[in-house]
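Complex shown without one protein chain; remaining protein chains in place.
Now for chain A:
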Amino acid sequence: MTTSDHTYADKAAEAAVRATPEPVARRLRSLSDKAIAWLFIAPTIVLLLAINIFPLFWAVYLSFTNYRANRPNAVVQNVGLGNYSRVLNDPDIWASMQTTAHFVFWTILLQTVIGFGLAYLIDRKFRGHAFWTTLILIPMMLSPAVVGNFWRFLYEPQIGLFAYAVSFLTGIPTSEIQMLGNVHLAPWAIIIVDTWMWTPYVMLICLAGLRSIPDYIYEAAEVDRASNWRQFWSITVPMALPFIMLAVLFRGIENFKMFDMVNLLTGGGPGSTTEVASIALKRDAFEAWATGRSSAFAIVLFVAVFGLANIYVKALNRVKQR
């Protein structure tokens, strides 16, 4: 800030002081620092309460009722734990949870392995590594809507590049490579896209982990004649582990609530093959309009993610403390 800026700010402050009516100024002067601090953060807190906390409590309330958003005139009745019982005993919901688990497991596994591998390679600092780093990061910078749409075209059996490439390599006719229409291939079609898009993100976090390992540790290991393999398993992996775990946590939470990509690529189909929990929840809430039941489903999902994330964070902290 320059001197003239100071002067201007001082003048503005003086003008504000002069403009403040005396009764208000007197009241403000009597406020403690803590009160003034609260005064400043109050608007943010009110906003957070209004758009985050209130809807959460409202959803909890609705989850105990038979409320339907498309029946504004209907009598809302308390159904106790009925909605929770239905959600937890609904085979379709369990099937969607299984689909979600399959998706989360494979995307995290592939993204972690490939992401860490790429980070390890990029960390070698070969010629042109900056260019390759930028190139690898591009998918992550794209909008999921764009990615979903262009992969849908890539997967197109008749005109899609993906089908053409697979056909070229395997000799299977393109018309038989129905990535989005085949019940066995559709889940993998989504896993491939998600891995393509988000591996760079995992790579970036792993790269930060690898770069945080001091060189002297490797130098000491070399003095002790530790092999590269031994250095990798005894130094690189343990020291990068908190970062890898952090990446797994972020991707796990994101993929647990995956919606956009699945919606764009398959819409949950064929049949219900790729109907992950978030798609099932959306259908229940905004297509079947079972607002009370879907609120219960949302709360169950929230508790599951929150609980798992908490356990995971505790494990992460233990690893960090080692």
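As a convention for this text, contacts are C-beta pairs under 8 Å (C-beta built on N, C-alpha and C of every residue); 3 or more make two chains touch, one makes a residue touch a chain; residues count from 1.
The criterion applied here is as follows: contacts and distances are computed from a predicted model.
Undergrad: Please identify the absent chain by the protein name in its UniProt record; candidates are "ABC transporter substrate-binding protein", "NADH-quinone oxidoreductase subunit N", "Universal stress protein family protein" or "NADPH--hemoprotein reductase".
TA: Options "ABC transporter substrate-binding protein", "NADH-quinone oxidoreductase subunit N", "Universal stress protein family protein" or "NADPH--hemoprotein reductase" considered; the missing chain's recorded name is "ABC transporter substrate-binding protein".
Undergrad: Of A:30, A:143 or A:158, which residue touches the hidden chain?
TA: For the chain that is not drawn, the touching residue is A:158.
Undergrad: Touch as defined at the start, partner being the missing chain; which of A:23, A:43 or A:72 qualifies?
TA: A:72
Undergrad: Which listed residue, A:84, A:250 or A:289, touches the chain dropped from view?
TA: Hidden-chain contact among the options goes to A:289.
Undergrad: What does the interface between chain A and the hidden chain look like in terms of residue numbers?
TA: Within chain A, the residues that touch the unshown chain are 66, 69-73, 92, 155-158, 174-176, 178, 180-181, 183, 263, 266-273, 283, 286-290.
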